[in-house]
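One structure, pasted below without further comment.
The full complex has more chains than appear here; those shown keep their coordinates.
A and B label the chains in the order they appear, each numbered from 1.
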Amino acid sequence: MKPVRIPDMTVTLAGIPLRNPVMTASGTFGYGEEFAGYVDLESIGAMVTKGLSLKPRAGNPTPRIVETPGGMLNAIGLQNVGIEAFVTKKVPYLRGIDTPVIANFFGNTIDEYAEMAMRLDEIPEVAGLEVNISCPNVKHGGIVFGTDPGSAASVVTACRAATRKPLMVKLSPNVTDVVVMAKACEDAGADALSLINTLTGMAIDLVRRRPVLANITGGFSGPAIKPIALRMVWQVAKAVKVPIVGIGGIMNAVDALEFMLAGATAIQVGTASFINPGASQKIAEDMQEWLVEHDIDDVKTLIGALET
Amino acid sequence: MQFTSLIISNIEVSPGYWRMRMTAPQDFASAEPGQFVMVRVTGAIDPLLRRPFGIFDVGTYLPAQSGAVAQPYLEMLYRVVGKGTALLSTLHETDLLDLLGPLGKGFDLGTPGEEKLIVGGGVGLAPLYLLAKELVKNSKVRLFAGGRTRDDILCITEFERLGVECYTATEDGSLGECGLVTEALWRRLDQLQGGASVYACGPHGMLNAVAGIAAARGIPCQVSLEGYMACGVGACLGCVAPGHSHSQETPDFRCVCTEGPVFDAGELKWRD
């Protein structure tokens, strides 16, 4: 019998070394602490925080979530504690955990985005930034930054100027051509791209004749969206040079490795953490086991290794 | 805590209402009344999300075989309303379920000796049985159980066995008084001498009424809320309920899964 070699699971994401490619997705893992009883937080590659804004945000009225076939819709409305409370209430806990923390954030204007990037730049516990551009531009008629390449580039340029930390841009899938968006963000200085954010969906309560969500529409996530996410990751990975973080419906190690084949350097586990709070750790462990079984030394050899 | 549970029994106790007993880890014996579990009803993705259920009872079960080890169990009382509960009702003894729990903040047991008034609407009784079991140790307990028809009045015998005095009311008069159970509650409060506190679980309209009654009488009232939940651990922010001072301008949302499901009625915002 051959001695079992432990495969190399490390990857480097825009300069951030990760012990394995498994990150947790923004908005699905709280600020880490919520999952401490279910996940060894030092077993995963990185944690991404709930999306942060300058001021605390209350979010939308309820109902905010609804299940759909193989997925869910959420209209949380970006409820978050705000950057002040993040620093005073959440960072101290994260300081004790030896796992990179990526701060996900957003703004209502380009200036707010830039200010957030500047503020986050000052927090030593923050290893990198993930800009959520799927937010309406309040100054320009509410068109979502993330669906217009020009606006997206402006946001990225402004954030880029405001931080020296690795800057990751999270792309919206609600676009005709995600490659155009990806290139605009890369050209504007993104160090990495993460995709996909949620698709826009809707659910109806037939008997009440009303939308289920108070917000009418919501963000669609979960296993149902995986085929779309995988397609977009593959398209973008072919078109850009910066590393890609694959997100969307990842429920297990096989899903995660498929995203890596499609071109992702790392992946994020979102909705799966709701169904199984230990999902991120389990996925990292199962990925390693899969590599052992398939006699692969280094997870990095899978990145973009899809044969087409 | 996440654990796999083996179903011991799953029986229909009233049309559309089921009671399931399943194995639980040792620590479950100390679950607080009012806490809940999140149940994954299938290993497949449909239904995808876990379903929240109150803890109806916990205990220890001694299998009939000689020498068998005492097995801690938990019970749920659930109503079949949709896909997930329909699936649950098809499960049998020895089937396995994946659970998270005990989750959330349970009921405060209040001042020993003072009278305890428990109000339950339909399957809202579920988390109140374990509560009553605790309360009867130190206090006089009365249960006010309401429902649409007699089929919605559940497990009264079990409460009576604890020594709880039970009042029932149905909207169609098919069991107990005809009308809302809150009327019986009013009457009891009128007769009340000394301190008391109120515990309620049921439809939001009923909780609203009970909170109003308790506030009018100036007695403490705890309510157990429901909310659409994805995670059960405070991460998704799906389950929130408006707190007392909530308004569009000064938002104040509470997390039902971690700050609740049990709240002091005064902490919450109620319709007038």
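Everything below uses one rule, namely that a residue touches a chain if its C-beta (ideal position, glycine included) is under 8 Å from a C-beta of that chain, and two chains touch if they have at least 3 such contacts.
Because the structure is predicted, anything quoted here is derived from the model rather than measured.
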Whole-file subunit formula (labels as shown): A x2, B x2
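In this section, only the chains that are shown with their structure count from here on.
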Subunit A and subunit B: spacing of chain centres that average the CA atoms, whole Å: 36
Complex contact set, residues of subunit A against subunit B: 27-30, 34-35, 37-38, 50, 57-59, 61-67, 69-72, 74, 76, 79, 222-223, 251, 271, 273-278
Subunit B residues within the subunit A interface of the complex: 1-2, 40, 45-50, 98, 100, 227-231, 233-242, 251-253, 258
